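Removed from the display is one protein chain of the complex; every other protein chain stays in position.
Right after this comes subunit A.
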């Protein structure tokens, strides 16, 4: 671990200025991902700017029905927030399915979104990895890739994004509010993370020094009936093999609106637009659920150890939709 400086930011502008002009500076939220990476030698920042004292630690219901979540709200607090539990159960469930109680107490909204892949080769500096060291090769492509991507991957990188929270946010069409040296901008959460392409070292579209200040949820009334289902190798404290975030609106036995996102399948939370289109106007039947899954998974490309993800995703989506539509009907 390289020696580094530490500063506690008291206002956003100077924090942004500090990080923007120093390529070796990094923001630190809960530190549950960044500090691990420093210990493992994956990253060696010269300066850490702690943003947890900035005034981004609250959840606000806005007059137009939207909900704004500050970037430093802790995962535990967000999951316990009544407005989240009532109006966006999918988000509360996703949060609570992630990591452990202790970790969630530290993890922040911004840090959770920007956590990096858990690919074992990425985390092991003794093995080649294009994401960590561009051009060195991808060890996972022909190695242990049980947890790796089946959608949207490239020859350069087949990593998955590990966040549960982000999958729920993708299904909910959330926006990410970003402040940078040149002012503010809004990025839809589905566009925050990139596909690996030729630059797997770039996880997101953010530029160095840009600070996530909040996440905004749209009003989306039918999200009261929403669900996050995470399938993993043990009952708790494990990353998703496959996860499904879904909200559906059913009218007279037909699906009139659906929001679906998958986790564990891609370099980003995977918004399943093809599945949504297939469901639109379809009857709430097992066949329709499976056809929707197949529409999304048609492009799936599996690797040595992750073939199971395709049937597992199909079954899990069907299971979640079954549950949500039965709930709706009753």
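In this section, a residue touches a chain if its C-beta (ideal position, glycine included) is under 8 Å from a C-beta of that chain, and two chains touch if they have at least 3 such contacts; residues count from 1.
Here is the rule we use: contacts and distances are computed from a predicted model.
Asker: According to its UniProt record, what is the protein name of the omitted chain, chosen from "Xanthine dehydrogenase YagR molybdenum-binding subunit", "Acetyl-coenzyme A carboxylase carboxyl transferase subunit beta", "Branched-chain amino acid ABC transporter permease" or "Oxidoreductase"?
Answerer: Hidden chain identified via UniProt as "Xanthine dehydrogenase YagR molybdenum-binding subunit".
Asker: Among A:60, A:198, A:233 or A:301, which one is in touch with the chain left out?
Answerer: Once the missing chain is taken into account, the touching residue is A:233.
Asker: Please pick, from A:51, A:138 or A:318, the residue that touches the omitted chain in the full complex.
Answerer: Within the whole complex, the residue contacting the unshown chain is A:318.
Asker: Extract the touching residues of subunit A with respect to the undisplayed chain.
Answerer: Residue positions of subunit A that touch the missing chain: 1-3, 41, 118, 120-121, 123-124, 126-127, 139, 142-144, 146, 231-239, 241-242, 308, 311-312, 315-316, 318-319.
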